[in-house]
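What you see is the complex with one protein chain gone and the rest in place.
And now, subunit A:
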């Protein structure tokens, strides 16, 4: 029990779950870029792809790991935040400590909470609907997720919600990916710099990639 209470161990878990989620984001983006294909092609291919994922046992196992990672990461985030609050004691009456670090590094819990709220909406609208809702079928007999997605992104407020959440995710990754490597013990000065750079590039690519999809659909479909 003591082992689990230990901050370093908890943060290792956080780093590993965070990195797994970060890796998943790449695959998820690649899959969803199919939404940008020409309309007819996109619909059949995207529905076929979704069906393929839903039926595959390997994907099932991976998705269970994924849900577990989200939960563990979130539980650890709450645990760490409470621990931090306790360690801080009374706090400062005059506080200018912000000059020494980036705002997004200091507000990982805030950014994470936005991501979490977004995930709830995201799961409810697409994942829950696909798994448990009534869905029309396309010509090939696959559930027509494509039409559902397009309809969702036809609403401006929904697109704005997505873009804001993705920006929060982008900043979370900007600090998170680099931080995870430090947590896991990468102390080599040069490699540490390289990882920091790659982490920033990754965060940038994910942010742009995930923003393009709803914006492109809103403007073109």
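Methods note: contacts are C-beta pairs under 8 Å (C-beta built on N, C-alpha and C of every residue); 3 or more make two chains touch, one makes a residue touch a chain; residues count from 1.
Keep in mind that, in the parts below, contacts and distances are computed from a predicted model.
Quick one: find the hidden chain's UniProt protein name among "Extradiol ring-cleavage dioxygenase", "Stage 0 sporulation protein KD", "Succinate dehydrogenase/fumarate reductase iron-sulfur subunit" or "Sulfate ABC transporter permease subunit CysW".
Looking only at the record, the undisplayed chain corresponds to "Succinate dehydrogenase/fumarate reductase iron-sulfur subunit".
Write down which of A:60, A:106, A:124 or A:221 is the residue touching the left-out chain.
A:106
May I ask which residue of A:87, A:120, A:156 or A:219 touches the chain that does not appear here?
Answering carefully, the residue with contact to the hidden chain is A:87.
Which parts of subunit A are in contact with the chain that was left out?
Within subunit A, the residues that touch the unshown chain are 5-12, 80, 83-84, 86-97, 99-102, 105-106, 108, 175, 178-179, 181-187, 189, 192.
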